[in-house]
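Complex shown without one protein chain; remaining protein chains in place.
A, B and C label the chains in the order they appear, each numbered from 1.
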Amino acid sequence: MLFERAIYFLERVGQNIRQDAFINLVTISTIAITLLILSTFWLCFLNLNTFLQNWGEKIQITAYLNERTSPEQLEELKGKIREIPGIKEMSFISKDQALKLFREQLGGQDGLLEGLNSNPLPASWEIQLQQDYQNSEKAAEIVGKLKGFKEIEDLQYGQRWVERFSIFLNLLRLATFFIGGLLILATIFIISNTIKLSVYARKEEIEIMKLVGAADWFIKIPFFLGGILQGLIGASIAMVILYSIYKFLIDAISPVMSLSLGAGGLTFLPWNHIYWFLLGGMLLGLAGSFTSLGRHLR
Amino acid sequence: MLFERAIYFLERVGQNIRQDAFINLVTISTIAITLLILSTFWLCFLNLNTFLQNWGEKIQITAYLNERTSPEQLEELKGKIREIPGIKEMSFISKDQALKLFREQLGGQDGLLEGLNSNPLPASWEIQLQQDYQNSEKAAEIVGKLKGFKEIEDLQYGQRWVERFSIFLNLLRLATFFIGGLLILATIFIISNTIKLSVYARKEEIEIMKLVGAADWFIKIPFFLGGILQGLIGASIAMVILYSIYKFLIDAISPVMSLSLGAGGLTFLPWNHIYWFLLGGMLLGLAGSFTSLGRHLR
Amino acid sequence: MIQMFHVYKSYLRNTNALEDINLRVEKGEFVFLTGPSGAGKTTLLKLLFCAERATRGQILVNGRNIARIRESSIPYLRRNIGVVFQDFKLLNNRTAFENVALALEVIGARRKEIKSKVWKTLKMVGLQHKINTKPLRLAGGEQQRIAIARALVNDPAILLADEPTGNLDPDLTIEIINLLKDINARGTTVMIATHNQALVEKLHKRSLVLDKGKLLN
Partner (left out) sequence: MIQMFHVYKSYLRNTNALEDINLRVEKGEFVFLTGPSGAGKTTLLKLLFCAERATRGQILVNGRNIARIRESSIPYLRRNIGVVFQDFKLLNNRTAFENVALALEVIGARRKEIKSKVWKTLKMVGLQHKINTKPLRLAGGEQQRIAIARALVNDPAILLADEPTGNLDPDLTIEIINLLKDINARGTTVMIATHNQALVEKLHKRSLVLDKGKLLN
């Protein structure tokens, strides 16, 4: 009996879609485009984020060592620094290497160093940070900890640069979350509005169903299933289009871009995000019909 | 007569809005939220752009001068360089100033310079570029031109940094134009779909009007005016909400932000953009009703 | 089966569409409801299946006090009442079959049962050849007969018909009325609102006359 009912409702939904082809087309396409926007935005955000993190990785701290540090002290210190959370990698630059680098940096002006009789440059460690620590506050924190070691005479990290970069990142994230939040709200709003209009176009049907003795749930279920189906189809279309666009961009623009972007290039949404989008579409469809029916069923 | 007709149609539009309050509410709010998204995106883009340009302004070229350049040659050269398109400003740094700056840069390591008997650093010009020239290609072009002057011995500009920055800018712009384009398409699509549904809900009215002898234009005009009005109201609501959000952000977040962002801070859309948005809303409303009516008027 | 005690209905503040209606229709009775346009016939029928609620008074249908019925019980009340609406109220995007089937679907009938009953009922009203046609492609009288079929298909305890022969020719009118008489003979209480004076006179059944919202006697 229950099974027969389920079949009945599914058939009903199928027939509704065929009988109101126009409305369904308009509703589904609106859902698709809305979710396409949302997912495109999300895809861009994910890729931009990856890119920025790769970029930000270059932030490093240089710790200049005291002249009087013995190799054993150095080993010990290295162990201690390694324990500080956020440190990813550290490479040692000896006094000689430092002078050589400095000479290279000076380029044409290296005549300047000709009068030197001893090497005045200290040895140093170049310390790379983990991704999560790639911002000015975290970096400053680590610098603070490093200052505590008496073997370290001086510390340098691109403070100004790092500060700017993280302000910029924050600004970008703020904009992203702001637009993203607004987009999600808008998506919910537009989808529910569209479904409202499509339910409104069928208000006579609802009225007649009530008059012949249909219970509320009997009227609602096909609308709910219809909403879920519209949401699912719309979300699927959005995913397919998004993937096509992505594929197109990869093929057309990527050869040029990847040269400069390096390794990673652009990536598509991971499977679980796709899953969430499809589920989200279905829920929005359901919620849309849910809120729309209230009006017409008192 | 014509005037009376105009009054008639305006009254008709007013009555339609009152009589189909629900549909109009849904349609207008969908238009409003869609345009809100578009304008928010645009506002973010404008501000981000301004911010990045201010940031990018720091890109500069340093031209090291030949030791044997006389003050007259210098004046002449300055005149020539000024004529190169893209140069915004140039400031002279003498040999003495260069040494002083270098000393400062070396910080703790300035013991290095103690053994010097003459100043080996050349005089230089620091050349600021105009905004449009703040990218690696343009900068490289200008550098190429500067290389032509025999008085200039060496040139330096933050090649790597500039390159990265402009790759990043290009990526961001690409994403912006891509999402922006998609958003515009989606806006057009959603608004026309919504209007389609709202016209569909009134298809019986259209049919009856035809049966009592209404000419096509007589049926269409109130729909067109209605579409324009819906678009205008929707766009106005979007602008008001956008301004409120902007105001809120300015008041709540800006004190913290402006410290780090510096002077400009966030700005709202200029008047002419607002004007274009309102006009765009009206056109979309008109276009939406235009395409929807075709179906029902054969 | 149907009883009304001092029933009033006013749609607008100062006018009564129905005024102090008292009536009693026995189980298995066949009554006409007549009266000029705007007298309140449709309103009276609407009260019986809760499409409108009475402003005052008590209404008993099938032993149940409708004035006190909960919103959620209304569908179950309606399943025992077949209604032929004055304006048909057919679903334009469903076929004749689907329209009639609706009345069975809402009570959860089985597929097979629906199929055979709908077919039988459409045949009774002479529309077996239009079974897959949608209402907008049917003649006025054909639409009306679908509305009648839908009201009859689930053998309701009460049948309310509002001007059910307004779009039917004299021959069909007789056929349909015979159908209603058959159903009545099988125990259904029938109440027909009509202007068709000839019909009322020919059938020799009790007729209730409304005028300006009042029941004449």
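Rule of thumb we're sticking to: a residue touches a chain if its C-beta (ideal position, glycine included) is under 8 Å from a C-beta of that chain, and two chains touch if they have at least 3 such contacts.
Because the structure is a prediction, the values reported are computed rather than measured.
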Fill in the blank from the handout: For the chain not shown, touching visible partners are B, C
Exercise for the section: Could you tell which one of C:111, C:181, C:195 or C:214 touches the chain left off the display? Expected result: C:195
Exercise for the section: Write down which of C:26, C:113, C:169 or C:182 is the residue touching the left-out chain. Expected result: C:169
Problem - Absent chain, residues of chain B that touch it - result: 1, 4-5, 8, 15, 19-20, 204-205, 207-216, 218, 298
Completion exercise
Omitted-chain footprint on chain C covers residues 11, 34-38, 42, 86-87, 137, 139-142, 144-145, 162-163, 166-173, 195, 197-198
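In the analysis below, only the chains that are shown with their structure count from here on.
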Completion exercise
Greatest centre-to-centre gap (Cα means) from chain A is with chain C
Practice task
Give the identifier of the chain nearest to the protein's overall CA centre, each chain being represented by its own CA mean.
Solution key: A
Practice task
Quick one: report the Å distance separating chain A from chain C, using the average Cα coordinate of each chain.
Solution key: 62
Handout entry: Junction residues of chain C - those touching two or more other chains
Key = none
Handout entry: Junction residues of chain B - those touching two or more other chains
Key = none
